[in-house]
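Each chain you see keeps its place in the complex, though not every chain is here.
Note that the chains take the letters A, B, C and D in the order they are written out, and that residue 1 is the start of every chain.
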C-alpha cells in the first residue's frame, strides 16, 4: 500500500508541489481516505505510465475539467499543466477549442478561471 | 465566406477524409447551415492555428467527448486521432485517464466505443 | 385529485394526441404513479397557465431537451411543437441556436432526432 | 389542494424544521408556486410513501445531488439526513462511494459541502 501512495506522491511533487498538502488538510477530519484515493488511484495508477507524457496528460485533463465545469480542480490542473512545461498559450488554445464541443458558457467560465491562475502567477498578457 | 469554408475543409480532409461528406448528407434537407457551421467554426477558426499540433488537439477532443458522453462524435474523433498519427494505445490511455475525472460508467462507455472503431480498422489487440 | 389529472390530460390531448396512452402502457405494471405525475405536475400545474402560449412553451422545452440530450422526450416534444402550430423551420432554428450554448455534438444529435420525426411525418425537406 | 400541501409540510417539519420557511421567503415575490410545487410534489407525493424509510431516501438524495453537483440543495439534504437519524459517517461514506461513478472533482466538491454543514453543527471530526 505504502508503495502506491509513494508512487502517486512522486508525481504530485512534479505537477502540484505548492498545494500538495491542501487536499489532506481539507479532508483529514472528515474523509482522509478520499485524499488517499486521489493520490493512489489517478496519480499512482495512471499518471505514472509513460504511454503519454505529462504535458499531454495535463492538457487532456484541462479539456475534461473544462467540459465538466469543475472550476476549482481546473485551476489546480492549469497550475499542473504549467508545472510540467505547458505554455499559457497552449492552455488557452485547448480551452478555446472546447467551445465547439460544449458551447460558450462553460468555455467562458473556464477561460476566466485560467485568467485568475495566470494573473496570480504574473503570466498576463498571454502571447504566442 | 468561401475562404473560411475552404480552410475548414482542408483540415477535415486530413482528420476525417473517409466521412467528410456524411454530415452534409445528413443535414442537407433539414439544416445545411449546421453542417457549414461545423466546417467554418471549429475546423476553420480553431484547428488551423498552429499553437497546438493536431495530435494533441485530437487527444484533447477525445478527452472532452468522453467526458460529455457524446459517443457518435467520439468515434469520429477517435478516427481523427488515428488519422493525424495517434497510436491506439495513446487513445486508450487518455480515455482511461478520464476515469478519475468522470467515474467509471462514462469511461467504460467510451472505451467500448474505442473498441468498436479499432475492431473495424483491424487494430485489436491494442499493445504498447 | 381527479381534477388535476383531467386538467393535465386536456393539454396532452392537444400536444400529443397520438401517443397519449404510451406512457401509461409503458409503466402500468411497474410504476403507474410516475405516469400520473407527468400528467398532474407539468401538464396540469404548468402548461395550463396562460402567461406563455403553448407554442413558445414547446419551443422552450425543445431547447431544454436538446440541452439535456434527452432524445426520446425530445422527439415527443418536437411532435408536440408541431401539434400546437410550430413550423418545422422554427424547430430547426431553435435546435441550431443551441449550438452556441451546448456545442455541436448534442446539437447534431438533436437535429438528427428532428429529422427522424419530420421524415416520419413527410415534412422533409424543411424550407422557410 | 390544501391536503397535499399539509401532507408535504408534515414531512418537511421532520426533515428540515430549521429552514422550512426559507424557500417560501426566497420566492414569495417572484414565484410562490415554485415553493408550493416543492412541498406538494416530492414531499407530499413521494416522501410520504412507506416503501422506503426516510433515512434511505435522504441518503439516496445525497447520492443524487452529489452526482448532480447541486451544492446548496445538497447541504440542505445533508441536514435532512442528519435530522432523520443518519450518522455523519454514513453520509461521508455515501459521498465517497460516488467517486466511482462521477470521478473525484464532483466528489471533492460534495465532501467540502458536507464538511461545512458538519462544522456548523459541531460534528467534526467524523469518526465511525
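Please note the rule applied: contacts are C-beta pairs under 8 Å (C-beta built on N, C-alpha and C of every residue); 3 or more make two chains touch, one makes a residue touch a chain.
It should be emphasised that the depicted structure is a prediction, and the values quoted were computed from it without experimental measurement.
**Q** Can you report how many copies the full complex contains, not just the 4 shown in place?
**A** Number of identical chains in the whole complex: 6.
Here, only the chains that are shown with their structure count from here on.
**Q** Just going by residue numbers, which of A-B, C-D or B-C has an interface where over half the contact pairs are the same as at A-D?
**A** B-C
**Q** Please report how many Å separate the Cα centroid of subunit B from that of subunit D, as a whole number.
**A** 40
**Q** Check each residue of subunit A and list the ones that touch at least two other chains.
**A** Counting only residues that touch two or more other chains, subunit A contributes 38, 42, 65, 68, 70, 73, 98-102.
**Q** Taking the complex as given, what residues does subunit A use to touch subunit B?
**A** Going through subunit A, the ones touching subunit B are 38, 41-42, 46-47, 49, 51-52, 56-57, 59-68, 70, 73, 89-90, 93-94, 96-102, 128.
**Q** Along subunit C, where are the residues that touch subunit D in the complex?
**A** Within the complex, subunit C touches subunit D at residues 33, 37, 41, 45.
**Q** Report the residues of subunit C in contact with subunit A in the complex, numbered from low to high.
**A** 98-105
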